[in-house]
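Since the structure comes first, as structure tokens, the remarks are kept for the end.
Incomplete set of chains, arranged as in the complex.
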Amino acid sequence: MKKIRIGIIGAGRIGKIHTDNLMRLPQAEIVAVSDLFAGPELEAWAQERGIAIVTKNSNEILANPNIDAIFICSSTDTHVPLIKQAAQAGKHIFCEKPVSMEIKQTEDALEAVRQAGVKLQVGFNRRFDHNFKRVREHVQGGTIGEPHIIKITSRDPNPPHPDYIKVSGGIFMDMMIHDFDMARFLSGSEVEEVHAMGNVLINPVFAEHGDLDTAIVTLRFKNGALGVIDNSRQAVYGYDQRVEVFGSKGSAAANNDHPNTAEVSTSEGIVRDKPLHFFLERYNEAYIEETQIFIDCLLNDKPLPVDGNDALQAERIALAAKLSISLSRPVAISDIAELSKQLSKSV
Amino acid sequence: MKKIRIGIIGAGRIGKIHTDNLMRLPQAEIVAVSDLFAGPELEAWAQERGIAIVTKNSNEILANPNIDAIFICSSTDTHVPLIKQAAQAGKHIFCEKPVSMEIKQTEDALEAVRQAGVKLQVGFNRRFDHNFKRVREHVQGGTIGEPHIIKITSRDPNPPHPDYIKVSGGIFMDMMIHDFDMARFLSGSEVEEVHAMGNVLINPVFAEHGDLDTAIVTLRFKNGALGVIDNSRQAVYGYDQRVEVFGSKGSAAANNDHPNTAEVSTSEGIVRDKPLHFFLERYNEAYIEETQIFIDCLLNDKPLPVDGNDALQAERIALAAKLSISLSRPVAISDIAELSKQLSKSV
Amino acid sequence: MKKIRIGIIGAGRIGKIHTDNLMRLPQAEIVAVSDLFAGPELEAWAQERGIAIVTKNSNEILANPNIDAIFICSSTDTHVPLIKQAAQAGKHIFCEKPVSMEIKQTEDALEAVRQAGVKLQVGFNRRFDHNFKRVREHVQGGTIGEPHIIKITSRDPNPPHPDYIKVSGGIFMDMMIHDFDMARFLSGSEVEEVHAMGNVLINPVFAEHGDLDTAIVTLRFKNGALGVIDNSRQAVYGYDQRVEVFGSKGSAAANNDHPNTAEVSTSEGIVRDKPLHFFLERYNEAYIEETQIFIDCLLNDKPLPVDGNDALQAERIALAAKLSISLSRPVAISDIAELSKQLSKSV
């Protein structure tokens, strides 16, 4: 049996998740792991999993001829250089989202991938979620006719650490980018125009970094459909992840996942447990499936289900949303380059 | 337009409900009301509604040639004599459930009705409930194939007043009789065998009167299906009224009605309001519909949807359940006469 | 018992509904009904209900000294003149929404009401709906903390007749106006800024009249909260009426009402009946309650729950939404007068 030999770059939380998921796959073999902070702890962790090479230097992975593909799980600012290097080294790439926070850089990275002829999958894990996949199947299968309205609710259970807010890229590039991808995934169409409204209602620390903690974005799609996404950095009742596609023949909607179906009826009312709280628990199966499919596509030379263009389009929508906030008006995707230029001049 | 002229016998809670529901119907005219405790209060109530005759004596209603039909809403012990008198007087009859607590008496009353050629409807209001009707439609329409298992949950929000427990006829004849009728209604079949298990878990006052407050009864139907009914005299979360019919092609189930659909999600969990609490609120529409249909069937000479035989069959099942508790064994409906005789001898 | 004597102006569908609801109230007496198309049919209808006066001329009602209050159920263009006349005649007023399609006219009508010292209630019936009232109670009671996001979905089961589209005032003034009022009702705050996105996806006839059939509007409230409303003129699965208020301590959401709770499980899936389809059925109780409260407030000199200012504010938001579509940008409520002027000049 042919195996895909993998190097993991970045062994933080998400790097470790991918590692454990890959280890279940008989067709995947993890050869090496690199992390800036590699030390005895990571070595023990790697040894338990039979991973031979542990290094602080990602170049050791990129230069290793026995590695077929890499997983880029390091911080966002490293994504573009690593993609370029990996592409030049002829390695296939799985990269966490976003590829970068600068459209130009993302375009450069994709160009490098194209020229090298390697494959690139981006970590939009939610496409592999059992609920959203099922909604998309109904849309694709024609159950609801032509899509008219796409609605996405996405609220985190807790705001990120203040240190992270500084470097996150802001609510649109860091958080809502998943929903921009979901909007394209569900509608089967590209976004043409974006209008964003936002506020700081949870914690003033967001304002200190020029960020928002609550936002509603409306979208106009090429196929004529309209969309709306609402984000909050803090839903005290858990991770709120719902979608709805409404169309000419009906609607398909996905509700939250709960840890159990138990329902208690007392003199106070009817109560059930909150939705799943933690994103790794909520999207556990989706993380497993995205790596399975990545390996399967490499082995069988099939097209990847989420590629560099998907990353680029979502980043463009995120940029349009940022510009819309700055300009207090709707922004066409086709205008973002020009508007960015103007805006940077005026600053 | 022809009108049905009505006399109400018994102006307690249920008599007043029927009166108000009948008053909405253009084809019904309430001519008279009788009640043992008629007085100034009832007179004022009747005057407000334009009811000309108020009396303590039900004979005045039975003898009134301007009355076409009567509603018997007085205490259960008066049902049989009133039915007989009304039949002899040629009046159509709507009688609250149960007709009586003695099968023989019910049979006598039905015989009088038959001989007089009048019509008799019995107050099994739940047959007209929006949920149960819909389940029955699915069963009748073949959606779920041949019925295999019929399940009925019926729990009151509060136990009756201790004074009522004495005269209620017991949990099977007073409360579960509705469910026995529902079992026949949903299964489309007669009950052949009954096994009852019960206990006193809520209030020892039930035991003092030889009654139960919690009971589970299993049923075997002529068509081979099995059934189970559970009753409790106290569901602190409200009036619990659910049914399920399971068959060869699937199941049809009805859940409780709630006062609203509002759902609150907080850090404590997901909460919604309790089901409707009060039976008059829960079955409000069903009470309206049963009187509408009664009037309509009289006017258009159509067969009534719940007749004397339905009362008799439900009473037989209730008696079988009582005997099953006394004898600690299953009881066939065909054996109840013989067993009752034996049991009364042995006492 | 004191009674409020009422004249109905306009005996179309909604006028007849209000009449029947008022007839149930012992404290209300319907004295007269006027309709431009009054004839034998309306006379028969009135006679059945014991309404003495039937006329084509609303002045007969306005001049009648035995009438305390009028219900304005005629076409929208008649609302303002009728309100003014009724105010001058010292009669209290219940007026269907919208008061008018011109802010200035509505302001004039309200001024007349103020000067005459009569009371005016506007027919925003949804405020009296069991689901939305419960959500509002949770918001007011602090269950969900400070409101951050208000979401309203409102989709009609069928588009209106093409003849009506011409005179409807457009999706914002005719349909979404209910939702603008609901947004104020649920948020407990005024709207400051409005952005609208819309399209014609259902039927080109809307475009022919410069109207939209699908729209998403985002709102910014004075208290900092954000809101979003989505409307469609055609939800094939029924009348879709849902709201959600999300805040610092949780969320309160109301789902649709269904005709029953029956659920069928077969090899094909789990199926339940569609939501209630017809607005008169869906909001039946709310229509009853708004008239009860109107009569009660008149009798006991209590402040009305939905008054002229509520009408005015909702109309302002609707106008802002229209301007936002015309200008393709967000519109502040404080700018609508100036923008309207500019826009009318430029035309």
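Should a chain be cited, it is by its letter among A, B and C, assigned in written order, with residues numbered from 1 in that chain.
Assume a contact is a pair of C-beta atoms (placed from the backbone, for glycine too) under 8 Å apart; a residue touches a chain by one contact, two chains touch by 3 or more.
Note that the coordinates shown come from a computational prediction; the quantities given were computed from them, not determined experimentally.
The complete homomeric complex described by this structure file contains 4 copies, of which 3 appear in the displayed model.
Methods note: only the chains that are shown with their structure count from here on.
A turn of 180° superposes the CA atoms of subunit B on those of subunit C, with the angle given to the nearest 5. Over half of the residue numbers at the subunit A-subunit B interface are used by both copies of the sequence. Distance between subunit A and subunit C, defined via averaged C-alpha coordinates, is recorded as 42 Å. For the pair subunit B and subunit C, the distance between C-alpha centroids works out to 42 Å.
Distance between subunit A and subunit B, defined via averaged C-alpha coordinates, is recorded as 59 Å.
Contact with two or more other chains is made by residues 265-267, 273 of subunit B. Subunit C contributes residues 146, 148-149, 151, 153, 155, 193, 195, 197-199, 201-202, 214-216, 218, 220, 224-228, 230, 232, 234-237, 240, 246, 248-251, 328-330 to its touches with subunit A in the complex. Residues of subunit B that touch subunit C in their complex: 26, 48, 130-131, 133-135, 138, 143-144, 249-257, 259-267, 273. Within the complex formed with subunit B, the residues of subunit A that make contact are 235-238, 265-275.
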